[in-house]
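I am attaching a structure below and will ask some questions about it afterwards.
Every protein chain of the complex appears in place save one, which is left out.
For clarity, chains are labelled A, B and C in written order, and residue numbers in each chain start from 1.
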Amino acid sequence: MNYLPHTPDDIAMALRVIGVDSVDELFADMPKALRKPDMDLPSGMDETSLLEHLRGLAAKNKGGGSSLLGGGVRNHFIPSVTPHLALQSEFVTAYTPYQAEVAQGILQATFEYQTMMSELTGLPVSNASMYDGASSVAEAALLAVRQAKKHNKVLISSGVHPESREVAKTYLKPLGIEVVEIALDNMITPQPEVDDDVAGVIVQSPNFLGYIEPMADLANAAHDAGALFIAVCDPLSLAVLKAPGDYGADIAVGDGQTIGNPVAFGGPHFGYMVVSDDLLRQLPGRIVGETTDEEGKRAFVLTLQAREQHIRRSKAKSNICSNHQLAALMAAVNLSALGPQGLRDVATQSVHNAHSLAKQLAGAGLEDAGFKVEAEPNFFNEFVLRSPVPAKALRRALADAGVQAGVPVPSAYGLGNAVVLSATELTTQADIDALIAALQNVGQPAPKQVEVAYD
Amino acid sequence: MNYLPHTPDDIAMALRVIGVDSVDELFADMPKALRKPDMDLPSGMDETSLLEHLRGLAAKNKGGGSSLLGGGVRNHFIPSVTPHLALQSEFVTAYTPYQAEVAQGILQATFEYQTMMSELTGLPVSNASMYDGASSVAEAALLAVRQAKKHNKVLISSGVHPESREVAKTYLKPLGIEVVEIALDNMITPQPEVDDDVAGVIVQSPNFLGYIEPMADLANAAHDAGALFIAVCDPLSLAVLKAPGDYGADIAVGDGQTIGNPVAFGGPHFGYMVVSDDLLRQLPGRIVGETTDEEGKRAFVLTLQAREQHIRRSKAKSNICSNHQLAALMAAVNLSALGPQGLRDVATQSVHNAHSLAKQLAGAGLEDAGFKVEAEPNFFNEFVLRSPVPAKALRRALADAGVQAGVPVPSAYGLGNAVVLSATELTTQADIDALIAALQNVGQPAPKQVEVAYD
Amino acid sequence: MTKLAPKPHDVTTKTSDNFPLIFERSRSGRRASAPPKPADTDLAALLGADNLRDTPPALPEVSELDLVRHYTQLAHRQFSIDGNFYPLGSCTMKYNPKVNEETAKLFNDVHPYQDPSQVQGALELLYNLQHDLAEITGTDAVSLQPAAGAHGELTGILMIRAYHEANGEGEQRRVVIVPDGAHGTNPATATMVGYKVVEVPTGDNGEVNLEAFKEVLGDHVAAVMLTNPNTLGIFETNILEISRLAHEVGAQLYYDGANTNAIVGRARPGDMGFDVVHLNLHKTFTTPHGGGGPGTGPVGVKAHLRDFLPAPLVKKTADGFDLDFDLPHSIGRMRSFYGNFGNLVRAYTYIRALGKEGLEQVSAMAVLNANYLRVRLKEAGFPIPFDRINMHEFVAQPPEGLKAIDIAKALLDYGVHPMTVYFPLVVKEAMMVEPTETESLETLDAYAAVLADVLRRANDDPADLLHAPYQTPVRRPDEVTAARNPVLRYRPSEPV
Partner (left out) sequence: MTKLAPKPHDVTTKTSDNFPLIFERSRSGRRASAPPKPADTDLAALLGADNLRDTPPALPEVSELDLVRHYTQLAHRQFSIDGNFYPLGSCTMKYNPKVNEETAKLFNDVHPYQDPSQVQGALELLYNLQHDLAEITGTDAVSLQPAAGAHGELTGILMIRAYHEANGEGEQRRVVIVPDGAHGTNPATATMVGYKVVEVPTGDNGEVNLEAFKEVLGDHVAAVMLTNPNTLGIFETNILEISRLAHEVGAQLYYDGANTNAIVGRARPGDMGFDVVHLNLHKTFTTPHGGGGPGTGPVGVKAHLRDFLPAPLVKKTADGFDLDFDLPHSIGRMRSFYGNFGNLVRAYTYIRALGKEGLEQVSAMAVLNANYLRVRLKEAGFPIPFDRINMHEFVAQPPEGLKAIDIAKALLDYGVHPMTVYFPLVVKEAMMVEPTETESLETLDAYAAVLADVLRRANDDPADLLHAPYQTPVRRPDEVTAARNPVLRYRPSEPV
């Protein structure tokens, strides 16, 4: 199976026109030693075998669609209309909209996306998308350092998703920027000491464990020391929770999966970044702006490109080129499909179910077996369950019982054995019952081989 | 869940503009006794519940995708590209192309479809599609009668699909047209007596049992008596078998499922009808023709509409209005995706697998148990297996063993207990092995309750 | 507010040359797909050498990308509900929900000849839908077999004929009455069943002229075929009287369900006295029109006609669901298998999504929209021949001196689809508008504004409209030549 139009006649004709005798001659510049490498690759397949192979792989995955697994990405309601519209081939197979005249589709949709993200975050300037939440956190930290100039330290709450913190460190370390973590206190971020050399303070709310942070106080602490405040938020939560703009955040970033993309084993999703007006020219990535055309009609273009690598090269604000436009489009279509009320409904029911889950767990008599629900402080749609067995062993035991739940809490949180549980608007009472039943089983004298396998 | 844009404000404004006080007032013409009927219907559902309900129903079906069930429709290879292109929303949600200027998409695609059907059948004039194979057979019989005028009898081979024969009788009976069946002789159609009052002779090849008919001889017999010859063909078979035009058929009809539509529990598929030039003005249904526009550009339009009900009303050639355009488009895209060689490959491998299946069955030692493969006369990709148990009981027993196979042969064929087996290019050796194993089990002393349940 | 945007430019391929046919893109040896590779097979040996064709069919040979470009570009040369307001009267071009497409796909692999034990879900769906449609139409039994509205009509009139025959009145009753405003399929159907058609004129109020109706009525009448509301979009206020009169002479009353969108959930043909009712699932019940089809035309009947239905129905048994062939007077099959199952899934999805209250809102808002647009068109300068509260659609006319066809063609440049023109036949230069309930008032306002602009242009320059449209991929194709000199398939002009 290949996708080539060339018939033998075509090839012969083309070679004639080019003036060479063979295809190999076209590769004459290539040193002989390099040619025809010995690659261990299978032969091609016809479409039927190919689909069979891929369906076979897909069938080896179990329990997809669960709504009890969170950890930053969750299986939320996406109406059928969303992928139908966002995945039209005109959007899917377009390039970056450099030729604005024939890219008003992507450009306008992106301008609309920017407006929606601005509305959600309460900040005025959104870029067109980033790779994901984690790299957006890293880019936000870089932005803060660029803006602050002299500073070369950032504070990051341990409540920020562990993978985001890791990525931030990967990005910042080689530039000599110190990344200092603020340990959580009772699962939320305490008021930190912010030194003068701190460029930015990064806090996630709801944090990785699910709890809502005192963002206004934390923002004040950052600002008092002349640092930027960077809020990391699940955009779905912003349907009902205070927006970063409300509490004075300078930058809002996060992963956009929850507002319109499938979990898809972790990607592609997209990262968003929205900033205050004065950070506009420090913003990494593409931005779409409104203008008028020769005839005075409204038109949209990529703008402020002087920030970007293809213009500024080594002086660019970031090296980002391709972003995650199609995933951002999925979100824009989805937000339009839901509207403010629909998004609120989704968020509300997700909160409702998560709190109901917490309450039912608390009342399920699991304490004796060593489980404990952490229902305080206020949490959104994820919360911590302390476990008598190691987190991964618990997750495995639940999976063996057909329940996909329990994102392990890293030991650095100092919570001992613990997992994050989550619920969404799609969680059913049957899901909750199954989880409780499975936990009750785990609560029984622990089946040895599970413990052993995962310690 | 509904699809209404109307807000309370919209409704109030519209009522004001219309000059009535309430929505109910708009229905004042409706006798009071009729209003607000008591209907036993459930309440509406949100999208999640709706999908759950439908997925639940879908999950109650078993063994879909089998390639051993035939009977006129079969699960053949359809590349992913076919539905992606044919089911673009511009095609799916368009109306009949009466406004040619904004319907060149459908019109040209239909013109191309007509050309492809003409190529397959070897006859010059195709309409834009019919409902299905069965109703096309009926319409072909009506056409023959219209053309012949004085005649009011048609002969139909018993090899024509039983459901097509039934439909033909339903259509023809009230018009006083006699439908005379030609019984099969050794599973193919014998040379019939064709009286002077016969308008048409209808023969299917490969016939319902799978065997290839002596079409040239049968066509001659019809023509000798001044009757039209109507060939009913699986269009897939025409990739390799002689075309109706080759043996002088006047009309070719059939069901188009096999060349690009999923089996979908029987529909929608489409019927095709292609005729000789002199039958053009008798053809029922829509036809697309080529012309030029005001600027001299090639353009396509619905043409020869004077045959149709919306112009001719009670004098129309048929009452058909909506046809099965989108299913025909699926076929056109699919034929273009396959090309002549791809279609030939599909047909060839289907033939290969069916003959291999027949051979393996014949060699599987099933005779003692009372099974017998009818490998003569020449068959295409379906053939008869005689069974020691009633056909439906056999089908059920196979299904219980996880094998979907065995279209029951109606008793009128005089073959006793028998089923039609089929294979396609998608049939695997594992499918064949499973069938043989299951048959060997059925061959064991017959499980009583199955026999009883199905007699 | 939002004015309708001008027609989206056809940016894909605007050329002074002809748009290529897929055959013109063909090059010998190209392939756009990879089916399973066939084993070496001696077809002549297996099939008989005489049975093989000599030359392969000249199907297109294109690469996968060229295939994709072709059909993507063709899609851009096409109006659709998804892209354009499409208020075709009598056609109910409402929104076709995307979720329906998702659910229909779930059943693609189910084979119609599987043992019933293997297809319980499909049968249950059919059983439920039979029930739902009976409730909606006020009938006692429903066949899901017919493949379109006209096919439903044929089914229904065949049943009526069989019924009269069973009553020994087959010879006596040879006439079907239809209003002069009836859709062409009604008289055409009657003819297909061997009946003579008698037309009854429309009265001044746009309804069936009751006196004239009484005159043509008699015991020679087999059936009366009506839509209600009728094709003028007017509710037949005398429907109960019409029904009484028809039944008094032993005729059966047939309901053409094309206009069900006006009454769904609010009134039932069965309650009006109709004996046979077909529905167009591609109208009221949102299955897509597909550029011409497939439609789906289930037929519901009162109890006295149940046994005449085409077999099989789906029944519920102690073990689950099964096909029911036990219909002693059945007219016989109308098509293969069990109807357009994929569309039955779509319609079922729609009905269960909306539920009882949702369906009632459909007709309410369909009628509201149509009346609103009627008023707006009147304000824009279009005469309304039957100017009264209408139902889900209404008929307008161009101002004196203008032709409906020119108005229609002019609309195309604005990216909106014309209304149905020249139907029904009882109104000169008829412009029949059915906005449907899924359109917003802003869309209706924009349509009225566009129509006003068309009238302005006609005033400014009477010749302007005669050559409209100006911006479409082709402009006023020559239909006369097309019919006089039919070119119905591609033939290569030179040896390829």
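Descriptive notes on the structure:
The rule is short, and it goes like this: a contact is a pair of C-beta atoms (placed from the backbone, for glycine too) under 8 Å apart; a residue touches a chain by one contact, two chains touch by 3 or more.
Not measured: the values here are computed from a predicted model.
Summarising the interface, chain C meets the missing chain with residues 1-3, 5-6, 8-9, 11-18, 20, 24-25, 27, 30, 34, 63-66, 68-69, 72-73, 76, 80-84, 95, 97-98, 353, 410, 413-414, 438-440, 442-443, 457, 464, 468, 470-471. One chain of the complex is left out; on chain B, the residues touching it are 1, 3-5, 7-10, 46-49, 79-81, 84, 89-90.
One rule holds in what follows: only the chains that are shown with their structure count from here on.
Chain A and chain B have Cα centroids lying 48 Å from one another. Annotation: 46 Å between the Cα-based centres of chain A and chain C. Centre-to-centre, using mean CA coordinates, chain B is 20 Å away from chain C. In chain A, the residues touching two or more other chains are 47-48, 79-80, 84, 89. Within chain C, contacts with two or more other chains are made by residues 30, 33-37, 62, 64, 68, 72, 97, 99, 101-102.
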